Every structure is written in C-alpha cells, then in structure tokens.
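Just one protein chain is left out here, and the rest sit where they should.
Residue numbering begins at 1 within each chain, and the chains themselves are lettered A and B in the order written.
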Amino acid sequence: MTDRRGWFLDPEAGPIFQQIGDNVRRFLARGDLRPGEKLPSARDLAGELRVNPNTVVHAYSELEGQGVLETRRGLGSFVREDAPVEGMRQDLIRRAASRFAEEAVRLGLSKGEAIAAVKEVLDARTAR
Amino acid sequence: MSGLRTLLWLEYRRSRVWSAALMGSLVFWFWGMNQVRVVNVGEELGIRLVLLTMAWLVTAVVLAIMCGRFRGETRQGQYQVLLLSGPSGYVHILARFLYALGTALPFAVACGGLLAWAGRQAGLPLDTGSTLQAILVLPLWGAGVLVAPVLAWVLLLMTFVSAYRISGSGWIPGTVFVFGTGALFGPLLDWMTNISFSLPGWPLFGRLVEVLKNMNLDQEMPSPERAFLLPQEPLWIMLALTIGMLLLAGRIWEEVEV
Partner (left out) sequence: MLARLDNVTKRYRTVEGLRDVSLEFPEGEVAGLLGLNGSGKSTLLKLLAGLLVPSEGRVTVFDGTPRRNRAHLVYLGEADSLYGWMDARDAERFMAGLFADFRRDRFRELLHGLEVPPRKAKAMSKGERGRLRLAMTLARDARLYLLDEPLAGIDLLSRERILSSLVREWHKDSTILLSTHEVAEAEGLFDRVLFLREGRVALDARAEALRSEGRSVVATFREVLG
C-alpha cells in the first residue's frame, strides 16, 4: 500500500485529505487493505504520494473519526478490526452503479437494455 | 576554528593548480638564468638579477589574479553560499590571504636561493650567514613589503567591486578605487623613503663585504656594517596597511548583496 500506484489523487477533485480517505475506503472495499492491517506512517505515505504530511495526518484523523482507523500509541495507525468494510463495499458498488445508470439514461437505454449490456461485458470477462 | 581550516582547505582545492604552476615556473626561471652566459661576470650577474626581478613581478601578478577570482564565483552562485556560511567576512578574507601568502613565501625563499646561486656563480664568496640572509631575510622582508600589501589590496578591490555590482555600477567604483589608491601610492612611497632609517636598519651581507674588502679589490667598498642596510620602516608600515586593508575587506564582505 505504500506503493504509489493504485492511489488516485486529482488536485481538481477537492481537498487532498478527503481523497486520501476515499482511496483508503476503496482499498478496504476491494480487499487490497484488510482490517487489522497497519497503515504507513503519515510521513512515509506523504513522501510516497508527495503531499504535505499535515494533509495525511488530517486524512488519518478523519478516518479515525469515522471509525475506520485507530492509533495505537507508539505503534502507528491500524485499520480497526470492526471497520465497516461491508458498508464501504456497498457504497462503492452503489456509486459505480449510479454512474452507469446515469450514462445509460443519458443514452436512452431501457432497463432491460442496460442490464443486458452489463451481462454481456461480464460474460465476456469470464470467457477470457 | 574549523571555519578557517575549512576555508583554507577550500582555497587549496580551488587554487592548488595555480600554486603548483607558480612553483613549477621556478624551474623555468632557473633554466633561464642558467642560460645566461656572458664573458663579463658582473654583466652576467646583472642580467640574472633582472630575470629574478621579472620572476617576482610575474608571480605577484599571478597571485593577484588568483586572489581576485571573485567574478566566476558570483556568477556561479558559490559566493552566495559563502556569504551565508557561518564564518564572518574577516575569516573568509583571512583564509584567502593566508593561502596566497602561503604560496608566495616558499616562492620567495626559492628566489632567495636563486639569488644566492647567482651570486656564487659570479664568484662572490658567500659565507653561511650571507647565504641565509639571501635565502630567508631578504625574501621575507620583500614579501612583507611588497607581496602582502598587494594581496590585501586585491582582496579589498574585489570585495569593493562586489559590493557595488548589484546596483549595476560594477567597475566604476572599482576604477575609482584603483586610481585613488594609485594616486596615494606616490606620496606613500615618498613618506616611507623619508622616514627610512630613523630606526636602525638591518645589516645584510656583512661578512661578505668584509671578505671582499680583505681581498683588496679595486673598487671602493663601504664598511661591512653599512654595506647593505635593510630599512625597518617600510616593513612595519606595509604590514600595518595590509592588516588595515584586510579588516576593511572583511567588513565590506559582510555588507555585500549578491
């Protein structure tokens, strides 16, 4: 996770501290990060992402407030065992679905056509 | 004083090629002096002494240039780093001065050696005392009276020019400085000549003159104690001026904008 790849930070997309939080949630939702796992120190992550350490500290404390992270004195920041991973997954899925639905509606697809499109893509993936 | 030591090391790394070249040039001057073979011994000695004087002048110019290489450093930002370094301007100036002097002194002593050699070649019966005086006393006196002030003057000139560079006037104050001090040089020389020997002079080559006298040569020889007298006054005056110029250069260094 200290690898810079996989992180999406876009200066046009709002405050960086928030985007860091979003990225962490995405990693959890996808299983790239698991409950109980240790996160890199604020300084290490900041160095990796080339952002201000204060920004990472801000992001970590937001995540802590949301019950995703906990700080263990002298050891660092860890994902809570009881982090609401399932909720995050659902959230991500719902957001992806609404983005798709939004596009489908704009293209004038019926519900049946939209679902068929998804099915086609998924079938093609398993076939590979 | 790790600052002074580091600055001396820096000068050495920056300028060691210059120092090596100057010391190496001694071989060239010696070779040149050796080439002079004239029937008349007095003439031969005379020409060799002229060459030696030229060696001295050339070296003084080279040393002055070596000391005065501020411009390259300014362009390349090294001056900025040095200005903001720990040691004060006085230490920076002192380091440059000491390094240049440290190159000049061995050169001067070597020239003293060449002088003694030329004297021997001319048949002068140099005793140990006179030889030592030629190799040490005369060169050191010469370095104090001629080299030290010139080096200090160049350092003062370069800091002066640097201080004005930012306002764009650059070489104008520098030219004023050169002509100003040049104008003062004449009166200074007159003054030094006038007050010379108010204090007792230092007799050189006493034994040599004595021996020559005893050999009953044709020429009129002065008494040994008065033959070659080195005046003290110029040495003290020039050393005082040197210290004054170095202090002023150090002070200006602190005020330079770059």
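In this section, a contact is a pair of C-beta atoms (placed from the backbone, for glycine too) under 8 Å apart; a residue touches a chain by one contact, two chains touch by 3 or more.
Keep in mind it's a predicted model, so treat the numbers as computed, not measured.
Remark: the omitted chain is touched by one listed residue; of A:Val24, A:Val51, A:Val68 or A:Met88 this is A:Val51. Only one of B:Leu10, B:Val36 or B:Leu247 touches the absent chain when the whole complex is considered: B:Leu10. For subunit A, the residues touching the chain absent from view are 9, 11-12, 14-17, 43-44, 46-55, 58. Residue-level contact of subunit B with the missing chain is found at 2-3, 5-7, 9-10, 13-14, 75-78, 80-87, 166-168, 254, 257-258.
Basically, only the chains that are shown with their structure count from here on.
Inter-chain centre distance (subunit A to subunit B, centres taken as mean C-alpha positions): 75 Å.
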